[in-house]
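Accompanying notes for the structure given below.
Our next item is subunit A:
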Amino acid sequence: MLLSVITLLPLAFALVMLVLPEKVIRPVALLLAVVEFAVSLLLLTSFDKASPAIQLVEQIPWVPEMGISYFLGIDGLSLWLVILTTFLTPIVVLGSWTAIDNRIKGFHAALFVLQTSMIGSFLAMDAVLFYVFFELSLVPMYFMVGIWGGQRRIYATVKFFIYTMAGSLMMLLAIIYLMFACRDTFGQMSASLLDFYRLKIPFVAGEFLNPQTLLFFAFSLAFAIKVPMFPVHTWLPDAHVEAPTPGSVILAGVMLKMGSYGFLRFVLPMFAEASQYYAWLFLFLGVVGIIYGALVAMVQPDIKKLIAYSSVSHMGYVMIGLFSLNMYGVSGSLYQMLNHGISTGALFLLIGMIYERTHNREIAKYGGLAKALPIYTIIFIIVTMSSIAVPMTNGFIGEFMILLGTFEASRPFAIAAVTGVVLGAVYMLWMVKRVFFGPAGELVRDEHHPLHDLNARELTVMAPLVVLIFWMGLNPNFFLDYSKASLDHFVKNRDNYRLAVSPAQPKLENVAVRGEAQ
Partner candidate 1 sequence: MMSNQILFAILLLAPFVGFMFNGIRWKSHNATLAGVVATFAVFVSFVCSLLLVSQLFGANAVPSVGTRFFEWMNVGGLQVQAGFVIDHISAIMVLVVTGVGTLIHMFSIGYMSHDERPSKYFAYLNFFLFNMLLLILGENLLLMFVGWEGVGLCSYLLIGFWFTDSEKAAAGMKAFITNRIGDAGFLLGIFTLFFLFGTVNFSEIIARLPAGGIEMGWTGPMTVACLFLFVGATGKSAQIPLYVWLPDAMAGPTPVSALIHAATMVTAGVYMIVRLNPLFLMAPNALHVVAVVGAATAFFAATIGLTQWDIKKILAYSTVSQLGYMFLACGVGAFGAGLFHVMTHAFFKALMFLGSGSVIHAMHEEQDVRKMGGLRKYLPITHATFFIGWLAIIGIPPFAGFFSKDEILWQTASSPLGHKALWVVGVLTAGITSFYMTRLMCLTFWGKSRVPKETHPHEAPPVMWIPLAVLAVLSTVGGWIGIPKVMLGGEDNWLERWFHHVIAPVPEALGHAVHSHALEWAAMGVSLSFAVIMACLAYTFYVSNPSLPGRLAQKFHGTYRLIYNKYFVDEFYFARIINPLIDASKGLWAYVDVNFIDRTTYVLGDVVRGVGSTAKSFQTGNLQQYAMYIAVGLAVTMFLILR
Partner candidate 2 sequence: MLSSADFLFYFLGLVSLVFGLGVVLFRNPIYSALCLVITMISVAGIFGTLDAWFIAGVQLIVYAGAVTVLFVMVLMLFDLKHEMKTFSKGVIGNGVKLAASGVLLGMLGTYIWATYATEPTFKPLPAAATSSIKATKDLATSLFTTYIFSFEVIGILLLVIAVGAVTLSRITGGTHHAD
Partner candidate 3 sequence: MPINPEAWKVGLDHYLYLSSLLFIFGMLGVLMRRNVIVILMCIELMLNAVNISFIAFSRYAESTNGQVMVFFVMTIAAAEAAVGLALAVTVFKKFKEVNIRFFEHLKG
């Protein structure tokens, strides 16, 4: 029940939003989002971290003719992503308190629908169900960017929608193919991931036209666009720049992870040989993404676009981590997904806060902000440090493990990727220098509109993020422990991946069994 509750509760909230009067929307939305977060924290107590099995499983036949079921389950790979989603939503609600000033009803409804779809795609253990949630998430985000976005919002939102959809449709074909492959192998159609894992899909090395390779690329395309990887990333800067702050936060914070999570959940275990064989390609594209994203970020005149390109770079790390196919890299990637969600989310929130004050994001017009807004600056620099992976912040743990894993998988790529460490510092610090340091810039000087520092609400928004930045940096074990069993299982048995299903209430039995074993 818990998973369904977590997934569907926001949908109910969305309906609540539609019927409430405008005045009370914001507080109620905040309250509900916090409630959802609290409910999702129950996962931590009911989740058995020693087991790699998918847990808290719920399975109800949905379209039994096609073997499609409403199949939710959680394991170490998805646990934190779900919590990240529920964690960011209240922050976004609070963060958009003043930024979103029209149609707040629709906005919060869209936000909650988005939450459902994101959580759903992290929890779905059925490929079609996953696809449904995966696609559904486009719609509210489409509205968010399109209605509450900036000048070129329509261009950006349509680009976002079509890019993402174009990728995912090929995945749909691949899913359907696999469902029939299940029928041919097991005598019964199935869209369950557990069955997909059991399939033996023929693979011929060095040849493109064989089932596994084609399926691999069909899935990869969908997820690579979502991530986004290097050549298909151009929707991201546009979408980010035009999106309203909460949209950017959710987009960067969670939606991009749906792509990398897809690689983790689908591509790598299902197409083990192909992903091994073509790992170099993804390592290459990931490294190109790291360097390219960093370089292009460096020369952006717009702060938000800079952060958007930095996402390309950061997600490049996630990709190389995943395709290093070892424990370090994959754990690092998982960790980096969370980091990126927190630090980039925080950066977007911060940019939104300053944008609300000046209505301008051009770096050249800033300068000397540190004098005018000291607290803001401190928080910004802390987040920047997390973003450029300074030790003791979360970013370091992720990047270190990713690079460690990549180094094991391929030294040349690791060495190339390490340049990203330098370039990351370059573009972030250069931006920080131009925006915060030096003499006061055009916007900061403005006598008529003296800038005021962060207020209590904004501090409340940022505080949990800052706390997490350090907590995750200082005690990664707390977070990794929940995922360790799953990741270990994933890495060790990827060639022959199976996921066990543990019953809905596994705690007592498992504890007992382990007790005996000891």
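Criterion: contacts are C-beta pairs under 8 Å (C-beta built on N, C-alpha and C of every residue); 3 or more make two chains touch, one makes a residue touch a chain; residues count from 1.
In picking the candidates, the idea was that all candidates are chains of the complex that A comes from, given by their letters.
This one's a predicted model, so the numbers in the text were calculated from it and none came from an experiment.
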Touching chain, any copy counted, for subunit A within the complex - options 1, 2 or 3: 1
Residues on subunit A engaged by candidate 1 in the complex (per definition of touch): 159, 163, 231-234, 237, 292, 295-296, 298-300, 326-328, 331-332, 368, 370-371, 374, 385, 390-392, 396-397, 400-401, 403-404, 407-408, 414-415, 418-419, 421-422, 425-426, 429-430, 432-433, 436-440, 474-477, 480, 484, 488, 491
